[in-house]
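Omission of a single protein chain aside, the complex is shown with its protein chains in their original locations.
Moving on to chain A:
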Amino acid sequence: MAFLFRNKQKNASELVRTTKELTVRLSEEPKPNPKLEEDLARELQQMKVRLQGTLEAEVSQDSVHQLLTLIVQEDLLYLLANNIHKLPFESRKDAQVIFSTAFRYKPVGASDPQVLHHVIQYRPEIIISLCRGYDRRESAMPCGGVLREALKYDAIAALLLYDEPTGDGNTRDLASVNPDVASTGEGVFWRFFDWIDKGAFEVSADAFNTFRDILTKHKSLVAAYLQTNFEMFFSKYNTILIQSESYVTKRQSIKLLGEILLDRANYSVMTTYVDSGEHLKIVMKLLRDDRRMINYEGFHVFKVFVANPNKSMAVQRILISNREKLLRFLPSFLEDRTEDEQFIDEKSFLIRQIEQLPSAPAPPPAAA
């Protein structure tokens, strides 16, 4: 039987239909079925080769177009996204290639990624399903790869950020989004905190990369989102990520926090953030952590509080009551960074600022 298959070049519609049938069967199969997996693996590999060619052979744009049209028609991507964890090892990578090729695909002369366009408009569920790939170790990496690829487009970031559960199980249409309405915290974006915090190392690390992309790629979109959802975002960020038990999560998230705050697009988010005394406390504790890189990353957040000329009363109070301690602490803080001139300059700047603090908190000029 197998040799018959190999010799016969299936046409595109047959290929897509068989793949779809097999995927449906796989998803319904309660226990592993090696024969079925093998068949499906062959189809997916075939599909991958037809989409991206091999090292030796090119593929024609026409056949790619034809194949992708069929894939979209049959809604194969949705099926694959939901079942990627059930695929055999190599097939997961093949599926990833199929997704990325499809998402990247632009017809000759067009500037629009056609398939992705379609997905955003009519089948956003695919994107949400890909995120749910983080639920399982098997699917986390292929799904993450596809997501980050797609996140080059702001519509994808918007889909993830503004996702809300709807009664009917369908994914929310972007058209119905009002960015001024605060998120309920039930959407897929908020799941990332769990995936990062609770996942196995590989899953957590990959989820964090995607999380970072969501928050840094499309600045104005994110700035607006963070303003609306300031409280919920930072309370989760502080409790789950900054204070994570995992060294990697902790360190990466402090660094990302610094990046977010110091991004010009997030100016008003930053000013709100550094007004909070609670936030300052968290950051000052990082300076005392017994891990040097945590200290270092924490420093880059701490400096924003101190450099702010319009410090809030709460922040001033904390800084002033710790002035002596800070002035004793900072000169020897990470003092072996002797070649890090920028760090040294910044540190001495902070020391000067702290020295110059008034003896009692004064209302910031802006508020006066």
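As a working rule, a contact is a pair of C-beta atoms (placed from the backbone, for glycine too) under 8 Å apart; a residue touches a chain by one contact, two chains touch by 3 or more; residues count from 1.
By definition in this document, contacts and distances are computed from a predicted model.
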Which of "Spliceosomal protein DIB1", "RNA binding motif protein 48", "non-specific serine/threonine protein kinase" or "AP-1 complex subunit gamma" matches, in UniProt, the chain that is not displayed: "non-specific serine/threonine protein kinase"
Options A:Leu116, A:Leu215 or A:Leu330, residue touching the unrepresented chain: A:Leu116
Missing-partner contacts on chain A, residue numbers: 52-56, 89-90, 93, 97, 100-101, 104, 106, 111-113, 116-117, 120-121, 141, 149, 152-156, 158, 174-180, 200-202, 205-206, 209, 213, 217-218, 220, 223-224, 245-248, 251-252, 255, 258-259, 262-265, 267-268, 277, 281, 284-285, 288, 290-293, 296-297, 300, 303-304, 307-310, 317-318, 321-322, 325, 328, 332, 334-343, 345-346
